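Left out: one protein chain. Kept in place: all the others.
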Amino acid sequence: MNWYQKEINLEARRRGFHVITSEVINQIPEIKKIKKGILHILIKHTSASLTINENVSPDVRSDMEKHFNKMVPENIAYYEHNSEGPDDMPAHIKASVLGSSLTIPISNGDLNLGTWQGIYLCEHRNNGGSRKLVATIYGEE
Amino acid sequence: MNWYQKEINLEARRRGFHVITSEVINQIPEIKKIKKGILHILIKHTSASLTINENVSPDVRSDMEKHFNKMVPENIAYYEHNSEGPDDMPAHIKASVLGSSLTIPISNGDLNLGTWQGIYLCEHRNNGGSRKLVATIYGEE
Partner (left out) sequence: MNWYQKEINLEARRRGFHVITSEVINQIPEIKKIKKGILHILIKHTSASLTINENVSPDVRSDMEKHFNKMVPENIAYYEHNSEGPDDMPAHIKASVLGSSLTIPISNGDLNLGTWQGIYLCEHRNNGGSRKLVATIYGEE
């Protein structure tokens, strides 16, 4: 049993939903050593989030952005937390609806996801900049 | 410390929320060997999800289905991803709101859930068919 842990920096991306599977796994080749295990990733921010969803169609990602903006709109009169602009408070709410971390099984050196599943970075700020993840990998070699 | 990992097939179920605790644990008797550990389950699909909720009242499950259909309606004009029908894009959004995986503590050979907690399969498609999970169990024997 072995443990690997490292911080990963993601490229800055525009507001919206983005498939980042390759960018993540290219930075943690230690996955290849694990026969049965788990990859855990946490995003160290409260205005961006991680989820698993459809990894091919760009319109799934753009429809998700449109619908999250409807479920959690900007400029609602009752928001008091507006110091960083109208995208500030909605970003915090979306981050909790979607979640800050993912746990994904590793089988025989690969992520064991469904064929159509990918890791999404959900960028909720207009100018979120580069985002930091902590990746923890553990399992049987 | 030992690791067990296997794929589980769930029976096809109609659209809605379903308690599947027994169907899951009956397929992974290895839980009984673990004194302190974790059960991780991932659903390998992007149009169905897993959550933990009330395990007795059927009206909790039907009210959840009604309310998720209101939060994430079909046939919104801005959806572009409609190739598989009106239940397609809402299914992807619901899957990310609810989540693709669960981690549950194991204590003395049993899931350590609250008395009223059960594992739900959230089937978001009208004809989702059988669903596949990856179960990973790890801990101290």
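We just call them A and B in the order they show up, numbering each chain from 1.
By our rule, contacts are C-beta pairs under 8 Å (C-beta built on N, C-alpha and C of every residue); 3 or more make two chains touch, one makes a residue touch a chain.
What you see is a predicted model, and the numbers here were worked out from it, not measured in a lab.
By the touch criterion stated above, the residues of chain A touching the omitted chain are 1, 3-5, 40, 42-46, 71-72, 76, 78-81, 89, 92-93, 95-97, 99-101, 103, 132, 134, 136, 138. Mapped onto chain B, the interface with the missing chain covers residues 1, 36-38, 51-54, 57, 59-60, 62-64, 66-67, 70-71, 97-99, 102-105, 107, 112-117, 120, 139-140.
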